[in-house]
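Sharing a structure below in structure tokens format, with a few things to ask.
Every protein chain but one is kept in place in this view of the complex.
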Amino acid sequence: MRNQTPLFGRWQVQLILLLSLCCSASVFAQDAEISTTAAAIDTAPTEALATTAPEFDTLVKALTQGSLPKRAQTAKKLGQLDDPRVIPIITALQQGSLYAEKSVDPLVAISDNAGNYVNALNGEKIPATQAEPLKRVPINNTMRSQLRTLLASLNLNDKKPAVRLNAVNRMIADGVDEDTIALLQERQKTEPNEDVRDAITTAFALMNLQSEKASVRIDAIAVLRGSLQQEVRSALLDIANNDSDIKVKQQAQFALDSIEDRISAFRLTENIFFGLSLGSVLLLSAIGLSITFGVMGVINMAHGELMMIGAYVTWVVQQLFPNQIAYSLMIAIPSAFIVAGLVGIAIERGVIRFLYGRPLETLLATFGISLILQQAARSIFSPLNRAVELPEWMSGSLVINPVLSITYNRLYIFIFGLIVFFALLAILKKTSLGLKVRAVSQNRAMARAVGVRASWVDAMTFGLGSGIAGIAGVALSQLTNVGPNLGQAYIIDSFMVVVFGGVGNLWGTLVGAMGLGIINKFLEPYAGAVLAKVLVLVLLILFIQKRPKGIFPQKGRAAAD
Amino acid sequence: MKLKKIAKHVGALGIACGLSIASFSAAAADTIKVGVLHSLSGTMAISETTLKDTMLMLIEEQNKKGGLLGKKLEAVVVDPASNWPLFAEKTRELLTKDKVAAIFGCWTSVSRKSVLPVIEELNGVLFYPVQYEGEESSRNVFYTGAAPNQQAIPAVDYLMKDMKVKRWVLAGTDYVYPRTTNKILEAYLMAKGVAKEDIMINYTPFGHSDWQNIVSDIKRFGSAGKKTAVVSTINGDANVPFYRELGNQKVTAEDIPVVAFSVGEEELSGIDTKPLVGHLAAWNYFMSEDNPANAAFIKQWKAFIKNDKRVTNDPMEAHYIGFNMWVKAVEKAGTTDTDKVVDAIIGIEAPNLTGGMSKMLPNHHITKPVLIGEIQEDGQFLTVSQTDGLVPGDAWSDFLEGSKDLESDWIKLKCGNYNTKTKKCLGAAAAQ
Partner (left out) sequence: MLTQRLLLSDRGGMIVLGLVLIAMVLVPVCNLLIPETSSLHISTFMVTLLGKFLCYALLALAVDLIWGYCGILSLGHGAFFALGGYAMGMYLMRQIGPRGQYGDPLLPDFMVFLNWSELPWYWQGFDMFWFAMLMVIVIPGLLAFVFGWLAFRSRVTGVYFSIITQALTYALLLAFFRNEMGFGGNNGLTDFKDILGFPIAADGTRISLFLASGFMLIIAYIACRYIVTSRMGKIIVSIRDAETRTRFCGYKVESYKLWLFVFSAVLAGIAGALYVPQVGIINPGEFSPLNSIELVVWVATGGRGTLFGAIVGAFTVNYGKTIFTSYSPETWLFALGALFVIVTLILPNGLVGLFKRNKKTPTENTVTAVESKTETAATKETV
């Protein structure tokens, strides 16, 4: 048995490496947890068992074979072994990064998801040639949640407070019982971190809610007052509805009411954020249009397809650097700007320059271009959608408290939208190109007379608008499908935003986008997603009748039709 | 002078028209034509192009085996361009101009509904390969995809029994398939004792991309202390943003599993699967099925499409079964004549790709195994549950008010919607 001769000297060094790797992995694992009960398995390792190397090896190998329930049993047994290698292995299994050969005596390996494997038993690096026959150890939901519970009890004594906090919260979510309380009591004695101690107190209080004595229950309710955790709420709700003691019932109801008050305030915040986030997507997709349409008077129906190009660029960049997903966006943004910008300039030089002053004709011609670009995408990239990966730092959410969390990708896109907006504003207001753009759009003949190359400015302006559409495509690739139909989904909304905000006014576009986003999100809970969209469109049509030039109409000569 | 010139042009146009009309009637008699009616452009191209290729592969394969009735098969591919009236027009074209022996095609329910009157009028044969809402049984259509009792109900059973789910979110795109499926599921769940307040139903428009508050609602709905699951009939493009939002709002499969009826291997190949791992799907076939027939099919497909990364999926298997059934029926009948084939095909068995034999039933649906799978990171499914034996497709759901008394049997009753209470064959479907 080739794995059974661990080199103990080297092993310890690598263990540290492994541990640190897995700790970070387990932080992520624990991060990804929320609520609800799961069949808790009895996992209390009341006393440390003496580990013998053969037993450990056999168990680890058994972990990769046989039926799922059997393997769950094995994992439980493994958890009872007092061995530092256990946690990384179980974490890897739970994460789906445990690999094994298909054989009687398999090689078991942990992957770092970047193509590197280390032997799970001795921590040795496995060369790529040997990694070939490794297959991921399959695992299903039931087992995943069992392992999660198991890991919680194992991680309770982790060095990092965050990991311990998650472990306690996990235990609460799985439902507290005698065994977990015993474990937690043990932990509480030595726990230095206040957050973890608070969580443990909550767990005790939840346990006490089940007590026979009414006074104990009332005390527990007092402890739980103001807590935003879901488990607390559902436990209190249960008491408030079903408790035998009327006084306890009342107390629970009071506690619940105070919690609900806090929650409704957070929900409002959440809804506003949802609205702003939708608004930022609208802003990104409309802002390029507000240049080409607002400043140049060109109705660019191919705008959506320029976004599509940006999204495809993101995909191509990820294909070129498959191991650098985290940084791929940094490359994708400028590339998308350049590619979409160049396509835009080509469209301007090839078609649009013959149609200046005939906005309705530009509409038809660019619509034709949009059809061609769509079909080109279908021919080049196939009609299937392409999978753009979300970098690690874009996934997950910023947890402010148990009822309010903001997803990172939405947050970054919101910030990104504002950055693009202000950058564009700065370009138009502070740079010489911006000056020329404004000059040409206000008075073409005069601008030419003072030496501005109007046709060059036209091409650059259109390129700028198109490039921004490309950047918007990068952002959209992080939210939705990357496929030939991407552009069509946004084009009508983008036009609505520009018209609503007022043509030729960047601030109008900002206000319009955010306004529409928030209105939509506030209508949605009452009207449903479909009707909300219809209502927004109807409101918009009515608004345009009232103010045909949008919220911020252009003033002065340029406004004359 | 000028009038003459115009007249000349017009004349040329007329001749061109005449020629094309004349060419319509010239049909070669030495091949058997098979119509392939799948959108190759427009919004549905994403799903349907693959099925067109599947049909071309199957026809090529059959020709290698020596064709059918001593003749070669010839595929007639048309593009209805995701445009529903165009589906009807193309069907008419296939049946009257090309005189195809059978049509394999359609994906969406609306395209099938659009084709239906034409195919009945001209007495053609259509094989429809996609899971659908049921509530239909036409003499001229064979439904090789799953009826609701072959997909939705076993999936819910699995969640109820194995995962102990007590609270249900029925989320779907607002069109007929989700509406009907959810109606059936709602009735089914209530019959199983689920309270009304434990069922949340939500509809979204096609291509919905902003799922923030819906996911947040689902999360809230799932935090009531009872195990919650989402039954998703969300269509195509809306799935990516939906699963991304789930992942980002940290709704994991262990907490709130999502079981989808429209997410298969092909859809997954265009999705970053990380946030989906552990979520479920119910189908009658998974590419990961381990048996020789499936391995051969996958190998053949990859060789045909010349791409080692392409995946196979459930509707492809449905075409595989349907095509083989049709071939056997034509051989049995000794002709491609619709009336004879329609009679001959009932009871015909053809191998499916999960290692069994599917059988064509008198109600024009087939028997299929139902598989529940968990999505893995590589975009494949890990089968976690499988029905014992094959489930016969039921055209009329037993859980809907209007259809529970209806029965379809084209052999004994010669009727697609026979009312067992009034003992009458309803409507015009009682042809013959």
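Every chain is named by a letter (A and B) in the order it is written, and numbering of its residues begins at 1.
In the analysis below, a contact is a pair of C-beta atoms (placed from the backbone, for glycine too) under 8 Å apart; a residue touches a chain by one contact, two chains touch by 3 or more.
Quick caveat, the model's predicted, so the values are computed rather than measured.
Interface note for the absent chain: among A:157, A:188, A:253 or A:443, the touching residue is A:443. Annotation: of A:216, A:338 or A:530, A:530 touches the absent chain (contact as defined above).
Among the residues B:71, B:164 or B:179, only B:179 touches the chain that is left out of the figure. Which of A:354, A:393, A:422 or A:456 touches the hidden chain is settled by the complete complex: it is A:354. Contact with the omitted chain, checked across B:78, B:170 or B:282, is made by B:78. Remark: the residues of chain A touching the chain excluded from display are 297, 299, 301, 351, 354-361, 363-365, 367-372, 374-376, 378-379, 443-446, 488, 492, 495-496, 499, 530-531, 533-534, 537-538, 540-542, 544-546, 548-549, 558, 560-561. Interface residues of chain B with the unshown chain, by the touch rule above, are 2-3, 5-7, 9-10, 20-22, 24-25, 40-41, 77-81, 83-86, 88-90, 92-93, 96-97, 108-110, 113-114, 116-118, 121, 135-136, 174-176, 179-180, 183, 203, 205-206, 400-403, 406, 416-417, 419, 422, 424, 426-429.
Note that only the chains that are shown with their structure count from here on.
By the touch criterion stated above, chain A contacts chain B in their complex at residues 31-39, 96, 136, 138, 140-142, 144-145, 148, 230-231, 233-235, 237-238, 270-271, 274, 277-278, 281, 375, 378, 382-390, 395-397, 405, 407-410, 479-485, 489, 520-521, 524-525, 528-530, 533.
Those residues of chain B lying in contact with chain A across their complex are 41, 43, 45-46, 49, 162-164, 174, 202-205, 207-210, 212-214, 216-217, 219, 222-225, 227-228, 237, 240-241, 244-245, 247-257, 266-267, 269-275, 277-278, 280, 374, 376-378, 382, 384.
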